[in-house]
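Below is one structure, written out as structure tokens, with a few remarks after it.
A single protein chain has been omitted from the complex, and every remaining protein chain is retained in its original position.
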Amino acid sequence: MTATAANSAALAAKPQTLWSTAWRQFRRNRLAAACLWIIVIYVGIWLYAESVYWTAYLRDVVPSYKVTDFDARNAAPSLRHWLGTDFTGRDNVAQLIQGVRIAFEIAILSSAILIPLGFLLGALAGYFGRWVDNAIIWLYSVVDSVPSILSIISISYVVGRGMKGIVIGMGLVAWVGLCRLIRGEYLKHKQRAYVAAARALGAGHLTVMLRHIAPNVLHIVIITFTLLFPRFILTEVILSYLGVGIANEPSWGVMINDAKQRLWLGVWWELGGATAAMFFLVLALNIVGDALRDALDPKLKTAEGSAT
Amino acid sequence: MENTNQTLLDVRDLRISFFTDEGEVRAVDGISFSMKPGETLAVVGESGSGKSVTAMALTRLVPSPPARYLGGEIIFKGRDTLKLSPEELRRVRGAQISYIFQEPSTSLNPVFQIRSQIAEAIELHRRDVKDVDAEAERLLTLVGIRDARLRMGDYPHQLSGGMQQRVMIAMALACNPSLLVADEPTTALDVTIQAQIMELLKELKQKLGMAIMLITHNFSIVADIADNIAVMFRGKIVEYGPTQRVLHEPQHPYTKALLECIPRLGAHKHRLKTINHAEIEAALGR
Amino acid sequence: MTAYIIRRLLTVIPITLGVLLLVFFIYRVIGGDPAARLAGKNATPQKIEQIRKQYGFDKPKFFNWQEAAKTGSPAAAFDSQFWHLVGQFAQLDFGKSLQSNQRISRMLADGVVPSLCVTTPIFLVELSVAIALALICAFYRGTRIDRTFVVVSIVAMSISGLVYIMMGQYFFAFRLRWFPVWGFESPAFLLLPVAIGVIAGIGGSLRFYRTIMLDEMYQDYVRTAFAKGCSQREVLFKHVLKNAAIPILTNVVVAIPFLYTGSLMLESFFGIPGLGRMTVDAIYTGDEPVLFAMVFIGSVIFVIANLVTDLLYTWADPRIRLQ
Partner (left out) sequence: MPLLEVKNLKVYFPIMGGVIRHKIGEVKAVDDVSFAIEPGETVGLVGESGSGKTTIGRAILRLLEPTAGEVRFDGHDITHASERELRPLRKQMQMVFQDPFGSLNPRMTIASIVGEAMKIHFRQMDRNARRDRIAELLRRVGLKPEHMNRYPHEFSGGQRQRIGIARALAVEPKFIVCDEPVSALDVSVQAAIINLLQDLQEQYRLTYLFIAHDLAVVEHISDRVLVMTQGKIVEAASSEEIYERPQHPYTQKLIAAVPKAF
């Protein structure tokens, strides 16, 4: 029995999961690490905004950001109102903070629809193939054949203005990208020897799909979410402009549209404020999303093209 | 042809390292060897021994970053290729030193016909050739491709692995280089095709007289083509000498162990001898 | 290869039928009572009933089994909302606009040209500029030039298209008067919208095509080209560009949906009477038949664009062309 030391030599001190190696590589990208901090700040603002909203909601009182003050209408930026007030005297900064809440809620609720849908259909199509694959390919080709903006508009229009319409619209359209990626990964991993080994041990299809292959493709969900989040934000702006977006809540889209009229009167700070608030979060998410993809799965082809 | 005793290639204390996130990897750790015109040198070593990096370094094909040439010289026909200007280097590549690689299927450009890939090699260095098509056809016939005129119009994916490698050889010989570097030319091929390609290389060596540097991990194929053998282990040359001496009286323990653990047809040994890495490390004085 | 083309052509039928099914599903199934929506806000029940009769919303949605059972002829089963729609659309009859009572097919015909005048130049300019810049990035990969383009493109991507339009219109048209603010009388009216459309989309496109170029640079055939003695320029423009054409063609179709957004926004902001503006007006005025038709026609155009790029891509890749 030749248990030479050589064949168990040169192992690092403590166990290295693929996640820890990926995290180490991600951290080496200083720009991405900085952007991660920006996102953490936004999460903080989001949680604060949620507390403001829910305390007002539970006390059944008008939340502070909605309090109108007619004689302070269109005030320029001042110490009291850092970014001035809108045409009804509401403080712009308070509204921008609520804009963060709306953005996070849209992203999370839409993802709650698209991630399970995209992952499940992608896994089924990739693993079982044949008619299951063809049916799911037909389904996502059809959904993908309708330009996303048109299908989201239609769903929001039919379901009615507000969060519900946007979330259902984006959720029922954006799942196609994830589904394609997951399908590709399942097709690839299905051929790997470790799946044949599991089958040879007598592991059933479900075990192979969930216990063996799924952990190897979960990272795609994280990458996809991080890259979709900014596109949800940009899409909300357009939906709100088209009148099928958010209603009676200060989303960034609504604020940008309100600021449109007053821009021509020289009131630039409303448009500037909303654009800046959105810009840093979207920029940070794009950079972090790219860095995550390079760290977790460099060969992954997420065809994302330009932002809406 | 230059007079034969002058050295064609003289590598002195070559040092190349890769700087990755995990730190420095010394791929080539101070190696020296030389080649005469028309000589065939086999560089044998296992994966990670630095043999391919050495071969690619001859015309600075090792991508840097992440690699960096830390030291040493590569004197080819009297000039150090590490110091050549990009323009001069391009005149050496393909004309003086040319390459064939391990995966012929990916080394050929998938969207160009065989004709244009060979023609490009000719036109790059031999403006004087009038009828490039005829020359390309001659080269394909030279490397043993039947009905070359027909094959010229094919795309790489329409050829078998063996045929693709023959096209690579034809392309490499387009400007009759003084040195042909073959980086694991038969590793991806079946054993019967491998025998044909080695036979072809031997034939071309006699016919054209160019020097060949054969990079491989397979000791068995070097015996009847190599004049000299260099055995590499973790970036160092641990054994360097004429073929018969290295094969029959190996000095270094690593070479001895490597030769003994190769299963030989008809040897009927019950157990193979394995390498004791600790012993090798000690011998290397690491 | 011809089998591939014929099959690809045939797939257009199930896809288009599927698209109609999807649009029908959105507007006639999941969205509550279409008749009430069409009747408008404070409509009387009689009006809603009258609309339901007029638009045939009283018929079953997909298959009319009662009718088939009653008359005994299987054909009657197709006497339902969906199949009437299929018949209607097949004859290019998209109904009438609620607002202007104009035939929608007429409106579509009028709107196509202005929309193409905006979207085609954006598509072509953005594509060529993005590929040219991507080639520069590949040529100078790893240098400061490459890195600046990456950062600039990510920054450009992170600003909403709407903001580009507003700022662009405000500064260049309103304040500096270089361009007309509104209207569609001459090509001059198109310069600003097209410029804004390109700037809004160039960030994403550049980043996307740069990745394609860089992926090709690390392929084995590039190493062979360098080993042959090719220069950087020859490797890039001869070897890499021709190979990159395949992924570019496969994925150029990804950029097309963003043209729709562009046309929606630019046409409504700059008063260009195209399909985009019609869609926006239809949303504001609740003109559902127009909206329904616009979404369907928009999708059919996209399906055809998909088909064309697919065929171009198979033609460009010898490995498929000579299967």
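By written order: A, B and C. Residues from 1 in each chain.
In the analysis below, a residue touches a chain if its C-beta (ideal position, glycine included) is under 8 Å from a C-beta of that chain, and two chains touch if they have at least 3 such contacts.
None of these values were measured; they are calculated from a predicted model.
Taking every chain of the complex into account, the absent chain touches A, B, C. Across B:149, B:207 or B:273, the residue that sits in touch with the chain not pictured is B:273. Seen from chain B, the chain kept out of the figure touches residues 46-47, 190-192, 194-195, 198, 217-221, 223-224, 247-248, 257-259, 261-275.
Summarising the interface, chain A meets the missing chain with residues 1-4, 7-8, 10-12, 15-18, 21, 192-194, 196-204, 212, 215-216.
Where chain C meets the chain that is not shown, the touching residues are 3, 6-7, 10.
We take it that only the chains that are shown with their structure count from here on.
Between the CA-based centres of chain A and chain C the separation comes to 22 Å, rounded to the whole angstrom.
Put simply, the C-alpha centre of chain A and that of chain B have 50 angstrom between them.
With each centre defined as the average position of its C-alpha atoms, the distance from chain B to chain C rounds to 52 Å. Contacts from chain B toward chain C in the complex involve residues 59, 61, 65, 86, 90-95, 98-99, 101, 103, 106-112, 120-121, 124-125, 155, 157-158, 168, 171. Contact residues of chain C toward chain A in the complex are 11, 14-16, 18-19, 21-23, 26-27, 30-32, 37, 126, 154-155, 157-163, 166-167, 170, 174, 200-205, 208, 251, 254-258, 260-261, 264-265, 279-280, 283-284, 291, 294-295, 298-299, 302-303, 306.
Chain C meets chain B in the complex at residues 142, 219-221, 223-231, 238-239, 242-243, 245-246, 316-319, 322.
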